[in-house]
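Excluded from the complex is one protein chain; the other protein chains are retained at their positions.
Right after this comes chain A.
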């Protein structure tokens, strides 16, 4: 019998075998509640993990494909240097487009810090040129040297300075989300083990009678394993449904909200939480079986 067949044989409905162990309301409620709570938390950990993953990819992609050139020159030379920079860019391989930001766009960039109606002319704001790459991108060092020679007031920023720590932070958050999922699984295993051990202790006399009439350890263990596995599965379904509902009701991703409003699942990612209930059942299966076999080994 392969492992899958073995697990299925344990889980197959056997009402007679289930009946030999009396139901205990306390452990039923404890297992159901803890499985539901853990599944609920797992949905959030998964949503966090996926959102940060998406963020890392987005930041990586968007920022890697664009650069900024800053023209810091006396007002009289600014237009000429901007023209010169655009000329250099138009003849540089790997650049899809380059354009100087309008005063309105620059004003919009400053609005989050200075509010509406900021007078650009009153501030020493440099002219910005947005550069979009194509293909394998351009030669950063080559362009930097050309700009140095032809446009003395130009500074090339390929975003690598602040892109890398952001991506690193996003991936760290993703790892934290994954670690949280593992901790949730471990906590659930510990709770189920405690509940199963309590149920086994409460049914000591039942186990003794079963042993006396010829029940094997696997038979006795399976009665408990099946019960706890099914409870964990049902609790997991309840917690997952509530968790998915809560994630669904979170605000959608908006530019103004930044990272926090992007929490959740997108598209096919909504399928991922569906693995939480069966995973919880697998954890419960092994936790209960381990507890049952340990307890039974202590009996003659």
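We adopt the following convention: a residue touches a chain if its C-beta (ideal position, glycine included) is under 8 Å from a C-beta of that chain, and two chains touch if they have at least 3 such contacts; residues count from 1.
Here is the rule we go by: contacts and distances are computed from a predicted model.
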**OP:** Assuming one chain is omitted from the figure, identify its UniProt name from "ATP-binding cassette domain-containing protein", "Ethanolamine ammonia-lyase large subunit", "Metal ABC transporter permease" or "Cytochrome C and Quinol oxidase polypeptide I".
**Re:** "ATP-binding cassette domain-containing protein"
Subject >> Full-complex contact with the absent chain, from A:144, A:211 or A:294 >> reply: A:211
Subject >> Contacts of chain A with the absent chain, listed as residue ranges >> reply: 16-17, 19-20, 22, 206, 208-219, 296-297, 300
